[in-house]
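One protein chain is absent from this view; the other protein chains keep their places.
And then chain A:
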């Protein structure tokens, strides 16, 4: 058989797969053919579990380790058959949460954690790379077999270029059918149908080879059994530890391998398909394994001892001249490799683009994400090429000569580190992000140290000395004998330690961390997924009446816009009138329109009620509550803003009122000044005219008129002085002259200054000399001015028959009060509020020579001195209280 023929057959076969994928994709888009979505296709697509490792490597595995290869089939069968409820929950969660990958599952479960998504993606890439290398290696080896099998027919091809061609071809296929579009649910009908076809090809090929070997070569079941007994196979003992470890690892791998998660959960059309798969897939595995031991036994007895048992499936038919059967077997192996690689590449590309590229892109391009769809598609295409490139690099690096099964198991143990976080997350609400991250990272680290890095061989990555003595000579840290436990198989050793570390960290991390709200919500939705989901999402089984929907839409969008939307849709569907069919497409569009107005969750719940007639689910309610809370939050913020605005408005009104008041006060102040100045000027002018006339005036009158002019001129001066004084005090320009004085002296000075002659001389001043013996530090002249003012007022205004003024001094710590109480009729309550204002001379108590500035000046002075003055009502007469500090701090300045 020529190399060209082999290549041609491969190309034709690939073309055939392209055809199937393309046809299925088109049918699916047009509504599809029912059997394309049947449980059988689903079950067959699961067969990507059986890779080239299974196809070729199982025989090799059997000839080296006997029945142990069965563990790789028993694990998944147990999971599917016995624990399909785990799968069912995974599938249900996958649908209700629109999960796109195993990384997405874990990221979503732990509060949409970008970090966890990235970690899981990295582990998946690291764990899958050897596996892809394995597929490249097996396809390349199988090419080589044909070269060796027919010496001289064509030269042995250089293996590396072959591997490159194989990798490139697979990348093209995966890119073409795996990244045609970015779809919310990430389903790929074309790819799934193609791998289902490949599943049939590989099963058929392996069965054909098996039947030929048993009945065509060995001569029936009996002779085969004899050959098995005769071979070394029967004498290989069972390693109980390895069996348990491998069954566990392969079962767990079925749940969390990225490619298995893709076909099991993401590509799942209907969760009832699981029921079929739970018996059909174990059956498929059984058929795939039934001829493994016979082929191994016959191969070992017929072929030379140097023949690679991994290739018996090809070399046995070739040795018996069955070229066509060998070609079929080659296609079977080719199918196994391509289907695994393509699905794995698509799954990894989805994870890489969603959990590594997109978060980085969004954080780099803040605010301007650009064309995200293009970014995603490009990222996926590059990721597929990158994953296959990594596989090729690993293939070249690892030398391409290792046992297939060994590489597969190392890869499994790595990816399985994700399992505790995944399974724990869907069954245990207490699981937290910290626990998941700690478990996955620690487990992966132990795996890398004990199994992955040593797999390159002693002295390749980890130095030889490390294996013999441990790092820094610490014996119990040797990679393959942790804590001094020696003699264990390396795989068992790695599984035990990595899972122990993983689970312990997961549990402890979860127990000690308190989950964030989003994480708790997601946890509840995952763990209690059956309580609030109705299976498939979307509106495929709609029973909605367009009319009902229109009524609801009108209420939300407004009649005009709703009718336009419905009429437009009806036109698009080619229907007369304005009511369209309630197709799933239309319901989706309507939901988006409504979501723009009322929020996504509310829109979904409203349409759900009309379209499916379901009660609103807890999940919907929680989402609605979330939106309501957000709206409430907004309205609280609005309320706060509005309060702030009305507060500002009130302050503005108040300021305006004060300004108006000030303006009125200024006007009346000017009016008052005018009056107070004009009054003495009137007397002065009038009397000076009289004096100027001069005639008929006795000298006594002349004298008297001159005295009046003099008095009035003095009154004018006093008024101007008071005004200037007040102005200086009000504008804070008056310096204080501090000195230490005795209160008694100060009051004495004031009483004397107000004069014991003239009007008001009859006022009896009663003092408490003992209490007045207080030493003050203050501006004595200013304080005396205050006292003089108050006492002068009493002399002027006290209207009692025997006017009397009591001065009462009291100390309150560092403060002093001096009360001035007379026995007159006092100040009327309605006037008490204004006496300290300028020009507030109360008209009915008017006395010559007063402009009504005295108390205003007193108030200003006391403010400067750190004290105050107040009117004390209810003391019998007019009563003023002056409050003072014993020592004013303003003096220091």
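Here are a few things to note about the model shown:
The criterion applied here is as follows: a contact is a pair of C-beta atoms (placed from the backbone, for glycine too) under 8 Å apart; a residue touches a chain by one contact, two chains touch by 3 or more; residues count from 1.
Following the convention adopted for this analysis, contacts and distances are computed from a predicted model.
Per the UniProt record, the absent chain's protein name among "Putative tricarboxylic transport membrane protein", "Tryptophan synthase alpha chain", "aminomethyltransferase" or "Response regulator" is "Response regulator".
When the whole complex is considered, the residue among A:4, A:689 or A:802 that touches the unshown chain is A:689. Within the complete assembly, A:671 is the residue of A:82, A:671 or A:762 that touches the hidden chain. Interface note for the absent chain: among A:679, A:804 or A:825, the touching residue is A:679. By the touch rule set out above, chain A reaches the unshown chain at residues 671, 674-687, 689-690, 693, 696, 701, 708, 711-712, 843-846, 848.
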